[in-house]
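Selected chains only, in their assembly positions.
Note that the chains are named A, B, C and D in the order they appear, and that numbering of residues resets to 1 at the start of each chain.
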Amino acid sequence: MKLVEWLAKHVTDDPRALRWFGEAEADDRIARAFQELLAGYEVEPATILKTTRRLEPGERPGVVEVTEIAFYSLCAHHFLPFFGHVDIRYEPGDRILGLGKLPRLDDAYARRFQIQEDLVRDVAHEMMSTGRARGVLVRSRAQHLCMCSRGPSNHTAITHAEFSLGTLAVD
Amino acid sequence: MKLVEWLAKHVTDDPRALRWFGEAEADDRIARAFQELLAGYEVEPATILKTTRRLEPGERPGVVEVTEIAFYSLCAHHFLPFFGHVDIRYEPGDRILGLGKLPRLDDAYARRFQIQEDLVRDVAHEMMSTGRARGVLVRSRAQHLCMCSRGPSNHTAITHAEFSLGTLAVD
Amino acid sequence: MKLVEWLAKHVTDDPRALRWFGEAEADDRIARAFQELLAGYEVEPATILKTTRRLEPGERPGVVEVTEIAFYSLCAHHFLPFFGHVDIRYEPGDRILGLGKLPRLDDAYARRFQIQEDLVRDVAHEMMSTGRARGVLVRSRAQHLCMCSRGPSNHTAITHAEFSLGTLAVD
Amino acid sequence: MKLVEWLAKHVTDDPRALRWFGEAEADDRIARAFQELLAGYEVEPATILKTTRRLEPGERPGVVEVTEIAFYSLCAHHFLPFFGHVDIRYEPGDRILGLGKLPRLDDAYARRFQIQEDLVRDVAHEMMSTGRARGVLVRSRAQHLCMCSRGPSNHTAITHAEFSLGTLAVD
């Protein structure tokens, strides 16, 4: 079964469109591109976060944040990419986490079929459970190609979703 | 009845102005342009918002916002365009709404004869009623051609109107 | 009586300065320029504000603001211009005001001999009285030529004055 | 004859649109707004430019330019505004022109039904004929509401037209 058949049946039978996908390796090439955008399913998020050091008894930690983490995701409704940036802010619980792991955590949840509101929720919960954070605030801003490429009022629009838990919960 | 007659009677009888509108297709061409700016009357706003997913019982959602939504509208008093950007921020009630529908909702109310203060109010009420939001905040900023093209102090001016309801109501 | 006489008596008798003002039409040309900068005396501010629509009983309005209104004024102390921008923010009382009238109101008070602190106060009071606002906040920022052209520390300076009343009063 | 009749016949018969224009003063209010946008027909461009001073025999003048002149015009095809900025650059011929007159010249040609390509051409020719310039370069950039409010790819677009003559002619 080939993508060109789906295209021809559901989207367009214009031969100028279909001719690009007749060749043998077309489906493989496309599949590889989508596999990279869906690589998050291969990762177990609970294993990503690493401890840089344990807090000492009674130690009061400062707040830590990684901002401008780029992400790419696939809209679960339209099979088109959405992408943007995420900021993850947390207050350490019993450990300081490796800073470089926070983008990896975000990547593991983004490279799936997602909706933006669930992406920030999933990351926040993981920071609390396996990251043992006292509090977390995850904010994202994105462009959705299912949205900005359609209709006259949409293509400058920026979508925002945020989620917070624990000591950093926004009421 | 042709627009050139109205022009000649109410605005100017300068032949250099009127000559543009004597040809047969002039009224059709102009009417099509205005029909696009008034296309909101063809849309029933209550049918626009779609549910991406229902909240689960007890689920606490984060706040969602779409910013920089471009809009074009016609000033109900002067028959001239005003245009700018709208931000729609909401706290979900029992459902997460399709992000791409928020610009469409705004468009449905903007492409009418409007005043900017009513545009934000109309969008906010629709988010609460058909969108079942717990709270909503709609902010807009615009330029009005009935204003910026007249008088020496006006043409850099930016007009702002906002409206909020429910948990996001600004006192 | 001609301006050149005043110049020669009070400011400078350098013939290179005075030669520009000897010709017959000099005073007329200068007077016309100053008449435009003082045109506010010809306007009755209480007649400027217009009602776009009345609020309905029990209607809660949102806040409205017009920002970046350019203004030009004459310093009442030094006969030199000051100019900048004004923002007018108000909460409607029993009516929504025509947005385009707010710059005209500001212009009516600015095109006089003024001091910047009185300009914002005058506009604020007019918004409350003839505009029936519940609250108003007027902010201005300006450059004064009597100030920025003199002394080594002044010419990047920006002057700010603000005035607020009613529900928007800043304590 | 009233504008609401034209609207109802050519554009829309939605009563929510037509209700705004039923009242007696609607046509007058709209006509006044359009009269300001068409005020250029009241002005004779050949009388605008004034001489600041004559060049002395053999005097080589420098190049003079006024940039960022705001303009508002009406698209002759769609009865909708287009607006933006014009730069006028000239090399003086036998006189230096009053700088403040260049925006007025542009205004006289812009406040008409126009197309952007003709606006820059008209200004350039006037600078050569009544302004006696040796050369002139007029550049404009604009937004057209007949364009940016329609179709998904248009609304960030900026249109440019330029025209040059004499010693500043661009080949």
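By definition in this document, a residue touches a chain if its C-beta (ideal position, glycine included) is under 8 Å from a C-beta of that chain, and two chains touch if they have at least 3 such contacts.
The structure presented is a predicted model; accordingly, all values stated were derived computationally and were not measured.
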item: Homo-oligomer size of the whole complex, from 4 visible chains; value: 10
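The rule is simple: only the chains that are shown with their structure count from here on.
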item: Topological distance between chain C and chain D, in contact steps; value: 2
item: Angle of rotation relating chain A to chain C [CA atoms, steps of 5 degrees]; value: 145
item: Numbering shared by both copies at the chain B-chain A contact, with half separating same from different; value: different
item: Centroid spacing, where centroids are CA-atom means, of chain B and chain C in whole angstrom; value: 32
item: Centroid distance [mean C-alpha coordinates] between chain D and chain A, Å; value: 49
item: Residues within chain A bordering two or more other chains; value: 150-152, 154-156
item: Residues on chain B engaged by chain D in the complex (per definition of touch); value: 1-3, 5-7, 9-12, 14, 16-17, 20, 27-31, 33-38, 41, 70, 72, 76-81, 83, 112-113, 145-146, 148-150, 155
item: Residues of chain B touching chain C in the complex; value: 77, 115-117, 120-121, 144, 146-147, 150-164, 170
item: Chain A-touching residues of chain B, taken from the complex the two chains share; value: 52-53, 61-72, 85, 89, 92, 96, 98-100, 102-104, 106-107, 110
